[in-house]
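Omission of a single protein chain aside, the complex is shown with its protein chains in their original locations.
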Amino acid sequence: MASGLFGPPQTVSKEAGGLNTAIGYFYHEDTFKNDTDHLIRQNQIYSQVAYGAKNMWEIYGRIGVSDLKISDCFSSTNVLTTTSKLDFEENWKFFGTLGAKGFYPVNKIFGIGAFIQGTYHFSNYTDSVAGSNNGTPYVADLKIKNLWDINAGIGFQLTAPRDIKLYAGPYVYYSEAKASLDSNIPGIEYAAGNVSIRNKSIVGGFAGVDIPLFKGFHLNVEGQYAGRFSAGAAISYIY
Amino acid sequence: MKKQFAALTILMLFVFSIPVYAGVPMTTVEATVNRVLNVLRDPKLKSPAAKEIKKEKLRVIYKDMFDEIEFSKRTLTRNWNKFSPAQRVEFVNLFEQVLEKSYMDKILDYSNEKIDFYKETMIPEGKAEIESKIITSSKEIPIFYRMILKNGKWKVYDVVVENVSLVQNYRTQFNDILANKTPEQLLEILRKKVKEH
Partner (left out) sequence: MKSYLSVALLCAFLAVGCAHSQRSSSAVATQADISPKTVLLAADSGQQATDAQVKPKTQSVNDDENLDYAEDTFKEERVEIADPIEPFNRAMYHFNDKLYFWALKPVAQGYKVVVPEPARISVKNFFFNLGFPVRFLSCLLQADFSGAANEFGRFGINTIWGVGGLLDPSSNKELDLQKQETDLGQTLGVYGVGHGFYIVWPILGPSSPRDTVDIAGDYFLYPVSYVYPWYAGIGVRAYEIVNSTSLRIGDYESLKEAAIDPYIAMRDAYIQYRLKKVKARKARSLIFKAEETSAPAADTALPNK
């Protein structure tokens, strides 16, 4: 599971070195696997501060909030167990992202870059499920803890007229979280204790565009595909 | 030949009418401030020992830039008439020293702040106001120079810093003091102020 845009391989900061800040939205879909596959969905809103220089490198940090939805999380495989709902849902929780990128311009138009970006969700996502097992009612809380990911990729960039940057490339990623249900319910996949869940595919591709708007603002739109399609947009301001 | 004569006439006209044209007060102040900055930035005068030389150079520039009598008169207003000519001379001198004591070290502390002259307002009867600002890392300080044309030369007679006119500020103080004190007593206060520290 990746978090947020990767952005253009080349920093948008001034050549002499400077800050750029952004606010972004990212819609994320991915498939997680444990015993069975689950579709996972997140809406993330974040604020970014970046420092870059020489049109070659940039480091950045993000703080944001995200929701989390895991489909069919509470579906029971045991006929004796009924559940009140199937999906795990939790609202806004904090996460932080750190990243770095380097860029090598082959010529004025074309260039290659590489990046690495990691995200950690500080807060636990919690949802509770109710139902009955063999006629006995139960309530159980499922916690998704320590959700983190790391992404690394290579980006190819074309600079179009008006300083519009088009970019695309492959990336690899790994993400993991601990799931734990506070009591064992027969037929529900997540049992008590920590169960690790991981992303199913580890390779993806991304493509995007960065367009200078007006007065120092830029618009960045990007899509990522790794089994499922994710996309987002950010508006950045270059100091 | 004719052409040359015409050119000469235009040149003469230009030379003689300089003080009337807009732009002269601004260039005057700007040039003077630049002279001050040149003294402050002079690498030869960087050593602490050269401080007195710097001060002396700045005094000369000050004399050239300011109309100190106009300045004194405007701070004293009608009270000026209560001073005898000798007292007036002493007042002008003491007042200058008070200002020097207060501001000289500040000037010498100058560390490459940017100074921007951006507006000139000409006023009939030979006056002008020049707007400038000093840009420091944390703020911009507006400084306006009020100038008067005397004997073909533009001289500063008031400085307005962050909307506060120095002349007005001293006028209020002197008025308050002279409301129940004599000119001699005011001079005594100034003498003490100059001797302090």
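Each chain gets a letter, A and B, in the order it is written, and its residues are counted from 1.
Operating definition for what follows: a residue touches a chain if its C-beta (ideal position, glycine included) is under 8 Å from a C-beta of that chain, and two chains touch if they have at least 3 such contacts.
Just so it is clear, the structure is predicted and the values come from calculations on it, not from any experiment.
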* To do: In the full assembly, spell out which visible chains the left-out chain is touching.
  => A, B
* To do: Write down which of B:111, B:138 or B:180 is the residue touching the left-out chain.
  => B:138
* Asked: What is the set of subunit B residues that contact the non-displayed chain in the whole complex?
  -> 33, 36, 55-66, 68-70, 73-74, 76-78, 80-81, 85-86, 88-89, 92-93, 95-104, 106-107, 110, 115, 123-125, 127, 129, 134, 137-139, 141, 143, 145-146, 150-151, 156, 158-159, 161-170, 172-174, 176-177, 189-190, 193
* Which residues does subunit A use to touch the chain missing from this display? -> 19, 21-23, 47, 49, 215-216, 235-237, 239
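Just so it is clear, only the chains that are shown with their structure count from here on.
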* Chain centre separation in whole Å, for subunit B relative to subunit A (CA means) -> 63
